[in-house]
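Before any comments, here is the structure.
Missing here is one protein chain; the remaining ones are kept as they sit in the complex.
As written, the chain order gives the labels A, B and C, with residue 1 at the start of each chain.
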Amino acid sequence: MDFLKLLDRFTERRTRTVAQNASRRGFLTGVSKLLVAGAFALPVLPFDRTNSAHAAGGHGAAKKKAEPTETDCDYWRYCSVDGFLCSCCGGTMTTCPPGSTPSAVSWVGTCHNPADGRDYLVSYNDCCGKTACGRCFCNTNIRERPGYRMGVHNDINWCMANQSSHYHCTVSVIVGLEEGQS
Amino acid sequence: MDFLKLLDRFTERRTRTVAQNASRRGFLTGVSKLLVAGAFALPVLPFDRTNSAHAAGGHGAAKKKAEPTETDCDYWRYCSVDGFLCSCCGGTMTTCPPGSTPSAVSWVGTCHNPADGRDYLVSYNDCCGKTACGRCFCNTNIRERPGYRMGVHNDINWCMANQSSHYHCTVSVIVGLEEGQS
Amino acid sequence: MEKIKKRPWLLALPLSVAATLAFAGPDKPEPLPEEEIKVEHLTPPDGNRLYVTDFVFNHMADGRVHVVDGRAARYLGMVMSGFGALTTVSPDGKAIYLATTYYPRLYRGQRSDVVEIHDSETLELKAEIDIPAKRAQAVAYRSMLVPSSDGRFLYVQNATPATSVTIVDLHSRKFVGEVQTPGCWSIQAWEKGHRFSTICGDGTMLTVTLDDAGQAVSRERSARFFDPDKDPIYVHPEMIGEDRYFVSYYGNLYKVSLSGDKPAFTAPWTLLEAKDRTQGWRPGGMQVTAMHRASGTLFVNMHEQGYEGSHKNPSKEIWAFDVASRKRVARIPSNAAVSLAASQSDAPLLYSLNPEKGEIVIRQIAKGYPKVSTMSGIGETSVIMEVR
Partner (left out) sequence: MEKIKKRPWLLALPLSVAATLAFAGPDKPEPLPEEEIKVEHLTPPDGNRLYVTDFVFNHMADGRVHVVDGRAARYLGMVMSGFGALTTVSPDGKAIYLATTYYPRLYRGQRSDVVEIHDSETLELKAEIDIPAKRAQAVAYRSMLVPSSDGRFLYVQNATPATSVTIVDLHSRKFVGEVQTPGCWSIQAWEKGHRFSTICGDGTMLTVTLDDAGQAVSRERSARFFDPDKDPIYVHPEMIGEDRYFVSYYGNLYKVSLSGDKPAFTAPWTLLEAKDRTQGWRPGGMQVTAMHRASGTLFVNMHEQGYEGSHKNPSKEIWAFDVASRKRVARIPSNAAVSLAASQSDAPLLYSLNPEKGEIVIRQIAKGYPKVSTMSGIGETSVIMEVR
């Protein structure tokens, strides 16, 4: 069986190398062009972004349709988030709620900021280690793709690599400008 | 400390004896007179019996207000049930859903059967070992009392003595006629 | 807040370079900077930190305690509490205690009961203490899990369904003993010493005194102070110093002083006037009363047209009583609340919880009890609140 083991190892190494290369410029370009979708999303509904946040018990439930805030699903940087907004769970757009842990892996989206007209790369990290927050569920699948494009797949739990893989909520963190933006 | 241990043991034994005696005719009379309340009930709502069952997803949701059936909260023998009706969970009034286990301990209620005009003693056993069924929540607190009257207390899980104490649903089993009935 | 390194999967390029290269045109603001993920810490509790116990009936395996800023009406986070947990908060507000049950396979395997200590600023677990697998899986009434007033011991209500109390030493973080309390229920801790009383089914109190090692050194049965058949009392206590107040199903208030050698009982007085009685007003709910201690104001969750079985019904009004004069001082509209809590801070607040909506109405404890705010969606079957 030595041959087969060797074959397996070879295939694995070769593919890994491809993946690593792909993960540099080339892959990212792909990702950023594709835009990206959300967390363990299971986006079962035709989504009305604002309503779903309110239905889930966001504390801004009385708000009128003014500027979206960080607890509204249509806030600009949530363009590809799928899951519970940490902003409604005791965190913010960029902070995990107390006692939870940012995910070790994440996916990225590209969102347009209407305030400055720029497209930003946004890292969607899940906050992990507590069970589901259950507040402000937001959902979109723009350029979401099946798991053979794992970096843009959202039918999976992105707390998967954490010591506790329980999913609590999702943050949306600016990691840079989209390529070609200034 | 021997004296104290002795004292403790004595107190305990004496009280146990009382409890055992009480559990015979005398206690049962008390219980049956008191009528009884439900499972791990946490009866937080002003209960509309029919509505709560339907809201919880009983499959008889389309039914009119005819004779109550075994999936309706106002079926006669559910007079003191508090929890999920096993009849909506894959069991019946007297059977636990597949794979669950009847509770080792239970409480009794006294219910009036309009069909024969008699009052029956009904044992409310929880079915245990699966997590909450979540269907057909029914709730009443008639003659429910705090835990110093444990036999008629319902703010507690009656799967407590089972190997798996997880509460799934509640059955309602006739164990005899109320004293003085024929 | 701790800084956390981001590791977007498959994202390894030097983004900061891209950001550096970007520059603002004459009519454009600077681009937004790269951000870091952090984890929130809470500020120390300010007297209006609200802890809301949600046993999540439809998914009882996944209970939680919601932490809320009552003054700002802001959701702060949660502590996972497992299956049908007993919960409380330390007197100084620094720790959240809970007694819960785990199975290695969620719903199967060997039952493990533990006491957990969670930090109320980080909402992280600080300690886990094994206890006998017999703690009551019950509504987390204030008298089910009770620290001694000096913070040394934690008393845990047991039910198998035979009743006893587990003693946990919070200093050594160990289970140290169990006291049998057959036929009795609830833990009413004394202000002084390591002593608690429990309410018994014959209308008496059993008082247990512990030594410094947490072992029972005496057990004394009181005289009968209420008639459980004719006027059952709720086990939820209100506390002013050494005095404990219990309201009964039929609207009488019982005062017990846990001081000196043994409990001292005051004859109960009625909360109801003749007209109230005619209209069938009664106490109802889960956490049926709240107390503002400085003013001696007792709040009672009241509904009308009461009947046998309505003692847990939500309220139509919240009645305020001056405990000293025994006079009703206000009738406050209710949000169909089942539970009440009051803060003791400089500008105290009254909290009323409607579990069906997860709604908490917040009012000033002041003339007219003006409404400050309403929060909703605080849990699914939240029934108990504590304030620190």
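The rule we apply is simple: contacts are C-beta pairs under 8 Å (C-beta built on N, C-alpha and C of every residue); 3 or more make two chains touch, one makes a residue touch a chain.
Being a predicted model, the structure only gives us computed values, none of them experimental.
K.L.:
In the whole complex, what residues of chain C lie against the chain that is missing from view?
P.N.:
9, 56, 58-59, 61-62, 80, 82, 102, 104-108, 112, 125, 128, 161, 380
K.L.:
Residues on chain B that touch the omitted chain in the whole complex?
P.N.:
With respect to the unshown chain, the touching residues of chain B are 19, 22-25, 27-28, 31, 56-59, 61, 88-92, 94-102, 104-108, 113, 115-118, 120-121, 123, 125, 127, 130-135, 150-151, 171, 173-177, 179, 181-182.
K.L.:
If you put the missing chain back, which residues of chain A would it touch?
P.N.:
For chain A, the residues touching the absent chain are 1, 4, 7-8, 11-12, 15-16, 18-19, 37, 40, 42-46, 105, 129-132, 134, 137, 140-150, 153, 155-161, 163-167.
As a working rule, only the chains that are shown with their structure count from here on.
K.L.:
Measuring from the mean C-alpha position of chain A to the mean C-alpha position of chain C, what distance in angstrom results?
P.N.:
Taking the average C-alpha coordinate of chain A and of chain C, the gap between them is 36 Å.
K.L.:
Between chain A and chain B, what is the gap in Å from one C-alpha centre to the other?
P.N.:
Those two chain centres are 46 Å apart.
K.L.:
Centroid of chain B to centroid of chain C, CA atoms only: how many Å?
P.N.:
26
K.L.:
Two-or-more-chain contact residues of chain B, please, as numbers and ranges.
P.N.:
none
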